[in-house]
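One chain of protein is taken out of this complex; the other chains stay put.
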Amino acid sequence: MALALGRALLGPSVYDRVLAANMFGTKTVLLLSVIAFLYGRPDFLDLALAYALINFIGVLAVLEFIRRRASNDTAINGIDP
Amino acid sequence: MIVLFGVFLLTLMVITALAIVRTQHLFVAVILTGIFSLLMAANFFLLDAADVALTEAAIGAGISTVLFLGALALTGEHERVSSSNRLLALSVVAVTTLIVIYATFDKPHFGDPLAPVHQHVAPWYLERTPEVIDIPNVVTAVLASFRGYDTLGEVFVVFTAGIGVLFLFGARPRRKSGSPGIKVAEPGQGLRHYLIPRVVGRLLIPFILLFGLYVQFHGDYGPGGGFQAGAIVAAAFILYALLEGEAQALRVLPQRLLTGLIAGGALLYGAVGVAGMLLGGNFLDYSVLAADPITGQHIGILLIEAGVGIAVTGVLLSVFHAFAGRRRR
Amino acid sequence: MLLDIASWALLSIGGIFVFIGGVGALRMPNLYTRIHAASLTDTMGAVLIIVGIMLQAGVSLAAVKLAAILLFLLLTSPTASNALASAALLAGLRPGDTVATHEEQSE
Partner (left out) sequence: MELLGLYHYWVFAVLLMIGFYAVIAKPNLIKKLIGLSIFQSAVFLLYITMGKVDGGTAPILQAGIESPVFSNPLPQVLILTAIVVGISTTALGLGIVIRIKEEYGSIDEHDIQEVDRR
């Protein structure tokens, strides 16, 4: 499959990286479902399910971190609103 | 075709790892670690290790990221460049790499069924599992029954780590100035003002918990078991804490209860072993738990996995709360 | 047979969508347009690929699991994109900027 986009993970800014991580998670889910079927073992779809749920938590944690940083210290982030 | 795919994934992994080490920005490094872990899990899946892939997914992509971010929030996220002895380190690393690669030439080729690893105990496990334990997932059988001692040890390592973190943070910080001993000074209100994530997140939490229970009790038949389930359940509560704020999550599942969970899980494991002894078997021999040895094995594995799951949930959540409740100073 | 063809067609169209999404995420000039491109993967690509596999699976437990995966993906991915965009906005990244230098600024 077209996972050539893994290269997107080298994107320029912090948010791009979060975006890439999220996208990567989605792609891993798709990939796993496809491979599970190529192997002919559909009971492994549990894995893909787990990824779909867990990846979300990771992204939300990142956002919470950003929010905290934005509200707490203004020194590090040079471009405050 | 699958092998080529694996090679592709591995190459991406090397690139990601290089990027992780090179970046000066620790926050970026942590996000890349998440991606690295996803790649790793996909690789495990390709290598037929479904259980391991599930564990890596539950731990690596979610909880590990959360913990590292929690630590970063407390310590600052920038790395200073230092050119101290980089050349020396590089040369050491290069020499060691060459030695290790030289050593690989003696290794059996990838996927070789005649490799020495596959000759010794593994066929025995594969053969005996249906008759002695009679559950389909050999990994669970080996984990909980054949090698129960190992797993007991692992659970106690996890237990000790959890207790260690609690000890580290239990000590009151003595600061020259500043108010002493305020634990949760900033009432983290979480992502409350993000409406959409909050609604969707609340919708998802019950499903994640349900899925965790499914993984826990389906571990005999498919990929799953106590370690994975513990991580998934912990992830669900972490999501709750992220959405509703630290204090609310602690109200739902207070720290005292968590400590109880840690100890209770480890104790349950030990108790099952002792119960086997009292009933006339060996330590961690489940065959005596019921009249029929195979039923006994089933009961034993179920209880053991429950103990593992409880302990892992307790430890991961305690660590999370310990990090998140700490204030940056 | 017909089902097979339909399923492979869906799979390849989904693959193309995922690919376009990836190219977009790589080539678009700033964060918000990149999110736009990436969400293409999350929605169209995911739906097509998973429906394609569902056709292969037929009516079984696997199809139900796939439906659950699809449901969760459709719930979580756009939410994550939305939260990401609002976080970026909160941190002061304006939609108009070309953010080539953003990393240096936040160092």
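Quick notes
All chains are identified by letter, namely A, B and C, in their written order; residue positions are counted from 1 within each chain.
One rule holds for everything that comes next: a contact is a pair of C-beta atoms (placed from the backbone, for glycine too) under 8 Å apart; a residue touches a chain by one contact, two chains touch by 3 or more.
What you see is a predicted model; the values in this text were computed from it and never measured.
Checked against the full complex, the candidates B:204, B:231, B:250 or B:284 give a single residue touching the omitted chain, namely B:231.
Seen from chain B, the chain kept out of the figure touches residues 3-4, 6-7, 10-11, 13-14, 17-18, 20-21, 26, 29-30, 33, 36-37, 40, 43-44, 47-52, 55-56, 59-60, 63-64, 67-68, 70-72, 74-76, 79-80, 82, 84-86, 89-90, 92-94, 96-97, 100-101, 104-105, 107, 109-113, 115, 117-118, 121-122, 125-126, 129-130, 136-139, 142-143, 147, 150-151, 154, 157-158, 161-162, 164-165, 168-169, 173, 221-223, 225, 227, 230-231, 312, 315-316, 319, 322-323, 326, 329.
The working rule: only the chains that are shown with their structure count from here on.
Between the chain pairs A-B and B-C, more C-beta pairs are in contact across A-B.
The distance from the centre of chain A to the centre of chain C, with each centre set as the mean of the Cα atoms, comes to 11 Å.
In terms of their C-alpha centroids, the spacing between chain B and chain C amounts to 28 Å. Contact with two or more other chains is made by residues 14, 18, 20, 43, 46, 49, 53, 55-56, 60, 63, 67, 76 of chain A. Residue positions 72, 76, 79-80, 83, 103, 106 of chain C are each in touch with at least two other chains.
Interface residues of chain B, counted against chain A in their complex, comprise 2, 8, 12, 15-16, 19, 25, 27-28, 31-32, 34-35, 38-39, 41-42, 45-46, 50, 53-54, 57-58, 61-62, 65-66, 69, 72-73, 76-78, 188, 190-191, 194, 197, 201, 204, 207-208, 211, 214-215, 218, 222-224, 228, 232, 235, 238-239, 242-243, 328.
Every residue of chain B that touches chain C in the complex is listed here, in rising order: 24-25, 78, 191, 194, 196-197, 200-201, 203-204, 207. Within the complex formed with chain B, the residues of chain A that make contact are 3, 6, 9-10, 14, 17-18, 20-21, 24-25, 28, 31-32, 35, 38, 43-44, 46-47, 49-51, 53-58, 60-65, 67-69, 72, 76.
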